[in-house]
Structures are given as structure tokens and as C-alpha cells.
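Every protein chain except one is present and positioned as in the full complex.
Our next item is chain A:
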Amino acid sequence: MSSESSKKRKPKVIRSDGAPAEGKRTRSDTEQEGKYYSEEAEVDLRDPGRDYELYKYTCQELQRLMAEIQDLKSRGGKDAAVEIEDRRIQSCVHFMTLKKLNRLAHIRLKKGRDQTHEAKQKVDAYHLQLQNLLYEVMHLQKEITKCLEFKSKHEEIDLVSLEEFYKEAPPDISKAEVTMGDPHQQTLARLDWELEQRKRLAEKYRECLSNKEKILKEIEVKKEYLSSLQPRLNSIMQASLPVQEYLFMPFDQAHKQYETARHLPPPLYVLFVQATAYGQACDKTLSVAIEGSVDEAKALFKPPEDSQDDESDSDAEEEQTTKRRRPTLGVQLDDKRKEMLKRHPLSVLLDLKCKDGSVLHLTFHYLMNLNIMTVKAKVTTTTELITPISAGDLLSPDSVLSCLYPGDHGKKTPNPANQYQFDKVGILTLRDYVLDLGHPYLWVQKLGGLHFPKEQPQHTVIADHSLSASHMETTMKLLKTRVQSRLALHKQFASLEHGIVPVTSDCHHLFPAKVVSRLVKWVTITHEDYTELHFTKDIVEAGLAEDTNLYYMALVERGTAKLQAAVVLNPGYSSIPPIFQLCLNWKGEKTNNNDDNIRAMESEVNVCYKELCGPRPGHQLLTNQLQRLCVLLDVYLETESHDDSVEGPKEFPQEKMCLRLFRGPSRMKPFKYNHPQGFFSHR
């Protein structure tokens, strides 16, 4: 503790002494300078350990001296003062020593610091150097990888294979002995060879180009020559025309027709080709022609550039005007309908000549937007016909071809897709337009090669030649029979209206010589009238009274007996027989419902019609059926059992020869006529 306190005290002492010391120093600068340096050098020579020992020793000495002074003072004596003085001087020497030691310690400290600083700077410098070196290393590594990754252009070039190269390349390029072992040299050599080869090919390419140029020039020259040939040929053709005419060889006309035919739409073209072919091969009475304007047809196929502009113009115009034109929406719809039902400007004309000179003119049209074909028919005869009233519908263009094939009325469009198109423009059915457009019969579509699937809308129907060809013959034959049967009916009606049943001579054997019942009336009635008759219910229920049929009412009379006969005439006459329904007014009303014999009479004319057909093709059937009906009425009336209770003679005496009057459970009358013998028997 005491040493410590002394140590504390020491700096105070130094400070208290400091100021004068400094003052002293300023006074003798040079001396002190010299002293300083010597002390500095002294430091190096002295051992710090011994200095420390000296310091310890000095401090002990001082403590001892201090203690002795204190001791002396406390004893107090006179010699004590001297002794104290002595002791004080000794202490001063010790202090001096301490001072010196202090200085030395300071110098040593400073020195130590300097040394440390120096060492630190050195370390810093080394560190910097190290970092520079590391950076350099990194950079070099990068460069190395760059080099490693380098790719040469030549790798992209396809080279010929090694064997090929050695086989083909001249030895001055391949230098086998050098390149065999050294892949680098080898590659170089191969590249050389490649260059050589490419140069050669480029040369060849240039040669070919020049060759092509030469040939093109040649072609040009030849073309010029050909085009100059065309006008010359034309002039020759022109010159040959009179010769053709003179020799009746209508090559040119046919050629022209074929030229026009090119502008026909596909279905009409198919029809034209097939009909012409059929006409040439099988039927000389068929003539084919094309009608209509070719220019319009051509115009249809022009690209509609101008019209597009027009449209946009008109659109703009419309936009301006719509506000004013709103109420005329119906007009627009009408236009749309017209557009939809538009016909192709060209049509095909078929003229079918029958044996008796009458001609069936058929005009085939093509509805472009509906993709169906229609036909208009007209019949002309050699002699002027007196048209009976009841025959009005027989030859009318509207019905003359109706049901050529069973069920083909030509009132509905055969293309199922059309219904959707109609819905858009508000057409309910094509029926309202057939008078204008002609009838779209199914057979017409088939002649045009159009085949429509049932109940399946399908927009792509392609005209097919084979379909047309397969139907041509049957259809043409049917058309002929149809016209002939219609004309035959026409003739028969003319007589029937005057109450004459025109039995031809080759049918006389079917009937007895004397027929008393007479046809009185022959009129046409409507379908509605027919269905409203009370005795035609069976036929209506059996579905045999369709509205496409023609209906007539015949009245056969004998005395007071009146026999009404309602006749259904199928358009397919005479392959489909007319159907009779009877109602006899005599002693009450008798129909097939309440009289078995009336039923038997009906079945005689309706079911057993085959024996009444007469000579083929059986156009006389209707007349014969009516005559048969008269005979049946005679038999019916004459064989009616006489009521004994009624006075007077029978109204109808029995004139016919009958084997028996009644037969069988239903008491049939003898309706069957046996020709040469002339008697009546039961069937």
C-alpha cells in the first residue's frame, strides 16, 4: 500500500518539478539534447530486467531511509538533525535514480510503440500484395477457361468422311504420311479438300444457270410461233363453215352447245350430258338444248370485286337511309326471298316425242341457293284438242308429272337443308312457289345427280353422274307412258262427258252386246267433296284418298235406279287403277255397308281390274271399268229377287243369261261375264 501511494505521489512530484525542469531545459537546450540522445542510446545498452531490480532496490532503500528519519525525529535528539540531513541527501540520490529510471521507461515505451507501428505497416503492405496476386490468378483462370471454350468455325462445316477423303483427295492435299498421326494437320487437310470441292461445284452451278437461260429463250421463241398459229386456224374454221352446212354435219353447232354447257351449274351439266348420251344411244326421240343467257352465267363466276365496293357503298347508303326506310322491312325480306329462290340463268330443255306426235317439253332449272333442281312441263299435241271440262287438270303443267314415282308430289323441297334456309327468310314451304319455279320432284334431283339423304341436313351435295345415269332410262320411259296415258285419258274424258263410254273394238269381248245402263254424268270433284261423301269412308280410312289424286263423280242410270260412283284417279294411272266407290239409289240407299252385292260390284271393278286393262299398255282401263259398271248394274237390277207381295210386273225383266241367281253364304249375284257363250256366272 505504501509503495502504491508513493507511486501516486511520484508523478505529482515530477509535475511539481516539471515546470522548473522545463524552464531549465529551455535554458540549456544543447546540453539536454545531447543528454537525451545519450539516454536514448543508453536504453539500448541497459537490461530492463536489471533496471527493474534497481528500481526495487532504490524503493526499498528509500523506505528504509524514510523509516530511519521518522525514527530519528520521534527520538528527537540533537545529532538527529545531522543524521537526518545525511539521510535526506541519501534519499535525494535515490530519487535521482528513480527519475532516471522513469525516463528510461518512457523512452522504452516510445521505442516499443514505434517498433510495433513499423511492423504493422509492413504487414499491411504484404497483405495488399497478396490481394493483387489473388486477383491476377483469378483473371488468368478466366482467360484459360475462355480459351478452352473457344470453337472453331470449321467444326460447322460438313466434311466428307475420313475414308472417302483418303480415297479421293489427291496426295498433295491429303499428305497421308503427315496427317495420319496428327489430327490437327488432318483436319486442315480435309478442310483444304472441302474448299477445293466447293469451288468445283460452284463452277458447275454457274454452267447450269447459263444453260437454263438458253432453254428459256428457246421456249419463248416457240411460244411466239404457236400464238401466231391460232388466228390462222380460226380463219380456216371460219372458211369451213359453209362446207359443214352444205354437208349437213352440225359439228360446229354441237361444239357450240358443249361450249355453253361448260357454263351450266354441275347438276344441270350432269343432266345435260346424261340426257344427251341417253338420247344418242337409246332414244332418238329425245332432244336436248340449253336455254338462257351465257353472259349472265359467266358473270356469276367473275370474282365479285366491284360488287364488294358497291356493297360497302350501299351499306353506307343504307345506314344513312335506314332511319327513313325502317317501315319497309317487309320489302327487304321479300328481296331476300327472291335472292334465295334465284334460278341459274341457264336451263336445260328436254323435248320428248311420243309415237303419236305429241311432245313433252321439260324445262329444268337449277335453284342456286337452295341447291335443288326444278322442272316445268308442257305437253303439245299435233292436233288441237277439244278440252273437256273434267280434263282440266290432266295436262296442266302443275299436275301432269305429279307422282311419277309413288309419293313424289313435287311440292316439298327434297333438300333437308332448305328448311333452315326458309326459316331465316320466313318461307313456310316451297309449295307456294312451285308454280313460278317449277316442281322439285325427286326424280329431277336424281337426273341431275343430286342425292339427298332422308332427314339429314347436309350442305355438301355433289352432282353425281352415275346416279343420273342409273335413273335416266326408267324416268324417260315413265315420262313417255305418263304423257301417253294422260293423252288417252284426255280423249276418254271428252267422250265420257257426253255420256258415251268409248269402248274400243279390241275390248268388245269383255262386255255383252246389250248394255242397258247408261253413263249420265262425268264430272270432276274436289278432294274435299270426295272425303265428305258418306260412302267413301273406307277409301279415306285406308289412306288411298290423297290430295294429289284426281277425283271424279260418275252417275250411271237405268230406269229409276241411279248408281253414283266416286272415282279416285291416281296420277300413276294406268299402272295404278282408278278406285270406284258405289252408292245405289233404288229402293233405298245401298252401299257396301249394307249390301254385299254392292261390295262385290266394287271389288269387281277395283280388284279384278286386270282383265279390264285391254291391250297394252292398258290406257283403256277407265273406260272399261265404267262399261263394266254399267253391266254390273244391269245384272244387279235384273237378278234382284222379285217381291211376291207387290203387284205388277218387275221393273227390270231378266234379260241376261244366268246359270244361278245366288251363290254362297253372302248370296252373290252372277257378275262374271263369260265371253263367247255370253252367259253370266259367279266368280
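Throughout what follows, contacts are C-beta pairs under 8 Å (C-beta built on N, C-alpha and C of every residue); 3 or more make two chains touch, one makes a residue touch a chain; residues count from 1.
The criterion applied here is as follows: contacts and distances are computed from a predicted model.
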{"item": "Record-based protein name (UniProt) of the chain missing from this complex, from \"Pyruvate dehydrogenase E1 component subunit alpha\", \"Translation initiation factor eIF2B subunit beta\", \"Small ribosomal subunit protein uS9m\" or \"THO complex subunit 6\"", "value": "\"THO complex subunit 6\""}
{"item": "Option from A:T58, A:S347, A:Q492 or A:N570 whose C-beta touches the chain left out", "value": "A:N570"}
{"item": "Residue of A:S287, A:T381 or A:S603 in touch with the missing chain, whole complex considered", "value": "A:S603"}
{"item": "Touching the absent chain when the full complex is considered, from A:A417, A:L519 or A:I539", "value": "A:I539"}
{"item": "Missing-chain contacts mapped onto chain A", "value": "406, 538-539, 542-544, 570, 576-577, 579, 592-594, 596, 599, 602-603, 606-607, 641, 643-645, 659-660, 662-667, 679, 681-683"}
